[in-house]
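Okay, handing you the structure first.
Missing here: one protein chain of the complex. Every other protein chain is in place.
Per-chain residue numbering starts at 1, and chain names A, B and C are given in the order in which the chains are listed.
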Amino acid sequence: MKKFINNPEDVVEEMLEGMAAAHSNELRRLPGWNVLVRKDAPVTGKVGLVSGGGSGHEPAHAGFIGENMLDAAVAGEVFTSPAPDQIFEAIKAVDSGSGVLLIVKNFSGDVMNFDMAAEMAAAEGIDTEQVVVKDDIAVENKEDRRGTAGTVLVHKIVGTAVEEGLNLQEAAELAQHVTSRIGSMGVSLSPSTVPASGKPGFTLADDEMELGTGIHGEPGMERKKIQPADTVAEELLDKVTAELEVKSGDDVIALVNGQGSTPLMELYIVYRKAAQLLSGRNISIHQSMVGEYMSSLEMAGCSLTLLKLDDTIKKYVT
Amino acid sequence: MKKFINNPEDVVEEMLEGMAAAHSNELRRLPGWNVLVRKDAPVTGKVGLVSGGGSGHEPAHAGFIGENMLDAAVAGEVFTSPAPDQIFEAIKAVDSGSGVLLIVKNFSGDVMNFDMAAEMAAAEGIDTEQVVVKDDIAVENKEDRRGTAGTVLVHKIVGTAVEEGLNLQEAAELAQHVTSRIGSMGVSLSPSTVPASGKPGFTLADDEMELGTGIHGEPGMERKKIQPADTVAEELLDKVTAELEVKSGDDVIALVNGQGSTPLMELYIVYRKAAQLLSGRNISIHQSMVGEYMSSLEMAGCSLTLLKLDDTIKKYVT
Amino acid sequence: MELTTNVMKYWLVTADEKMQTHKEYLSELDQAIGDGDHGHNMARGFQVAAENAKESTEEDIGALMKAAAMTLISKVGGASGPLYGTAFLKASDKWKGKTSLSKDEFAEGLEAAVEGIKTRGKAEAGSKTMLDVWTPVLDYVQHHDIAAPDVSAKAKESMEQTESMKAEKGRASYYGEESISHIDPGAYSSYLLFEALAEALDKEEA
Partner (left out) sequence: MELTTNVMKYWLVTADEKMQTHKEYLSELDQAIGDGDHGHNMARGFQVAAENAKESTEEDIGALMKAAAMTLISKVGGASGPLYGTAFLKASDKWKGKTSLSKDEFAEGLEAAVEGIKTRGKAEAGSKTMLDVWTPVLDYVQHHDIAAPDVSAKAKESMEQTESMKAEKGRASYYGEESISHIDPGAYSSYLLFEALAEALDKEEA
C-alpha cells in the first residue's frame, strides 16, 4: 500500500481538517463532528440538504456543498457509513425550520444510519424526508440497487430546486422523481485499497475488466477480457439506455465518472463514443459531465450515468 | 497496460473529440487541428492567451479555456510537445489584433516549437510574446527548471488580467513577474504508462518514493523510503518556501496537485499539514487549490506549488 | 441464575477482548463477501463501550446497557453499528431500573434486541446475517435453563450454519451464489458476543 497518509486510523479526520482549511470560504466543520456544512448554514427559509456516506469517494460528498447544492456532508470512515449521531448533528446544523432532506446512497448501512438519524431528528421536532438513490443498474432487483455516481445529479438538481423555494415535501417528491430516472453502470480495471486493511478489495487478472462493480468494489455482473474503449462505452450505454427506456427524441444528462486512477484522457475517450452513439440515436445531451465525481479511492475504472430529463427536471438544470 | 483506449495512436484525437463534444458551450475545436479554442474567440480588444504541450496532463491545458483563463490550448501527442503549425493555428484563431501571449512549460521541445510558432506568427504580422514557466525547483539550475503545475496559476492570473484590459506587453511582463514567484516540487509513488509505449516510464520499489519527479516522470532529486504524509508535506513545503524566500507576513496561493491516481483524500491530508505549517510560520494562504490540475496520466504522487503574492498579482486573484 | 450489574459489565469487557483478538479475522470474513471493515468497525465500537463500562459506577443495568448502545451506535458505523446499537438499546429498555436479571428477565431483553435487529434491518433469520445467530440463541435461552457451555455451543453451531447460506441482506447479498461457503462476518461477531456472555455466566456461577 503506497499512500500519502500518516496513521490509517486518522485519514478521515485529517482529510476533513484539510478540506475545512482549504475551503474555508465555502464551508466550515462542525467542531468535534465529521460534518462539513455550508458556511452560511442554516439558510433562512430554505430546505436543508444533507448527504454523506463512507469516505473514499471524494469529491463526494463534501465537494458538492454550496449554493444550489448540499448544505452538509457527513463523512464516515473509509467505505463505512457514518453513524446516526453524526448525521443528526448535520441535520440540526442546516435546519432553518423548513426541514431537511436526506440524500442517501442505497447501502444497508447508510439506509439504517440515516433512518436512525431521522428518528433522532423527529424526537427533537425537526422534519426530515429521505430519498434513497438506487442508480446502479448492475444489480437486477430494483430495490437492492446501490447508490453510485448518479447521486451527484440529485445533489445538484434538488439543490437548485430548494434554493428556488421548494418546500420539504416538494423537494422530497422531486428528489424521488429525479432518482427514478437515473441509471448508472460501472466497469473497473483494478481495485482500491482501504488504508485500514492495507489490502486490495478484489483482484483482477492483467487482461481482465469487471463490468458492473460498485463504488466500493462490490461484485459486478461479469468479468471478461478487457475491451477497447468504444466497446466498453457502447456496452455501458446500451445497458443504461435500455434500463431507462431512453429513446429517440429524449433529452439526457450524461456523466462519465472516473473511479480514481483512470486518467481524464480515457474518460473523454469513453465519453466521445457514448456521445456519438447517443447522437446517432437522436438522443440529445442536455448537459455533459466528465471527471471524478464519485471516486473509489484509487480504483481504475469509470461509470456512465444517464438522467432522462423531463420538463419538471429541466427547470432545475442550470 | 490496462486502459480505456482504442488504438494507442488515436488517443489524442479521440480525447479532443470527446472534449469538444462535452464542452461545446465553452469551447470549439479548430477543424483539422489539435487545438481547442474558447467558443467566442477571438475576443475583441483582448490579448489572446495560448498554452499547450504534450497530452496526458489533463485537465491541463484545455480544461483552463474560458473567461479569465486561456483562449486556446494546443495538444501534442502524449507527453510530446505539439508542433509549431498547430500552435500557429491557435495563435491565428485567438488573435483579435491585440496580440497573443504564449504560456510555455520549460521543456526543450515545447520551447522550440513555441519559438517556431512565434516566428511563423511574426511572418504573418501577428504580435506574440512568450513566458516560459520554470517552476519545478527540483532542478537546481534555474534556467533548466521544468514547467509543472504552477503553469495553471499563470493561466488564471494572467487570464484575469488580460480580461481586464492589459495589453500584450503588460501581460507578458505580468506573466514573467508571476512566474518568477512560483515554486513547485513533486513526489511520486508509482509511474505512468504512455499508451504508445505500453511500458511504465520508470520503476520504484514497493516501499520507495521519488522526490522531485517531473510531470513526465523525469528523474527527481532523491529516492528514499516512503514517508508519512506529514513528513512529505513538510519536506515539499520547506524546499519551496526556502527557494521562494517566503517569510512571516507573506501571502501565498497554495496548490496541492494530484499526479493522477492519488486519491483526493490523500491530497487533502498533504494540504492539511502544509497549511498548518504555513499558518505556524505566520504565512497566510490567500487561496487554496487541491485537486488534479496538471496530471501525469495515472502516475501516483502529488506536488506542492506556492505562489508568493504581492500587490501587483493580488489585483488579479479572484 | 442471576445476572448482576458486574456480570453485565464483564460481558461487555470480554466481548471487547474478543473483538480485538478477532478483529483481523472478522475483517477477512467481510473481505470475502463484503467490504472488509467488519472487524475494524466492531473493534472500534466495543473498545469504547468496554472502556466506558469499566469506568462506570452505574448500578442500573438498563442505564449501563443504554450507554453501551449509544456508544455502539456512534462508533461502529456501517451496517453493524445501527444493528448492534439497536439491539442493545431495545434490551436496555427492558432492563431499566434493574440491578440484577433473572433468566426470564434476561430473555425478555434479548427478545426485544432481536425484534430491534429485525425491524432496523428489515430482515428475518435465514438471510445469512447476524440474525442467524441471535434468533437461535434467543430461542434457546427462552426454552432452556441456560448454562454457559450451552449458550456458547448454540451460538457457535448457528454461526457455522451461515456458511452454507446464500446472503440476501446487506452488502454480502451482491455476491449472490458466491456468498455461499463463507461464514457471515456479522454472525461471527455475534457468536463472539455470546461466547463472551457464556464467560460472564460462568463468572456468575463461580
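Just so we're on the same page, a contact is a pair of C-beta atoms (placed from the backbone, for glycine too) under 8 Å apart; a residue touches a chain by one contact, two chains touch by 3 or more.
Being a predicted model, the structure only gives us computed values, none of them experimental.
Chemist: If I'm reading the header right, one chain is hidden. Which shown chains does it touch across the whole complex?
Modeler: Over the full assembly, the chain not pictured touches B.
Chemist: Looking beyond the chains shown, say which of B:107, B:271, B:293 or B:316 touches the absent one.
Modeler: B:107
Chemist: Which candidate, B:67, B:124 or B:144, sits in contact with the chain we can't see?
Modeler: Looking across B:67, B:124 or B:144, the contact with the absent chain belongs to B:144.
Chemist: With the missing chain put back, one of B:64, B:79 or B:268 would touch it. Which one?
Modeler: The one listed residue touching the chain not shown is B:79.
Chemist: Would you mind spotting which of B:186, B:201 or B:301 touches the chain that isn't drawn?
Modeler: If we include the chain that is not displayed, B:201 is the one touching it.
Chemist: Which chain B residues touch the hidden chain?
Modeler: Touching the missing chain: residues 54, 76-86, 107-109, 112-113, 115-116, 139, 144, 146, 194, 196-197, 199, 201, 214, 216-219.
Following the convention adopted for this analysis, only the chains that are shown with their structure count from here on.
Chemist: Between chain B and chain C, what is the separation of their C-alpha centroids in Å?
Modeler: Chain B and chain C have C-alpha centres separated by 54 Å.
Chemist: Which whole number of Å gives the spacing of the CA centres of chain A and chain C?
Modeler: Their C-alpha centroids are separated by 32 Å.
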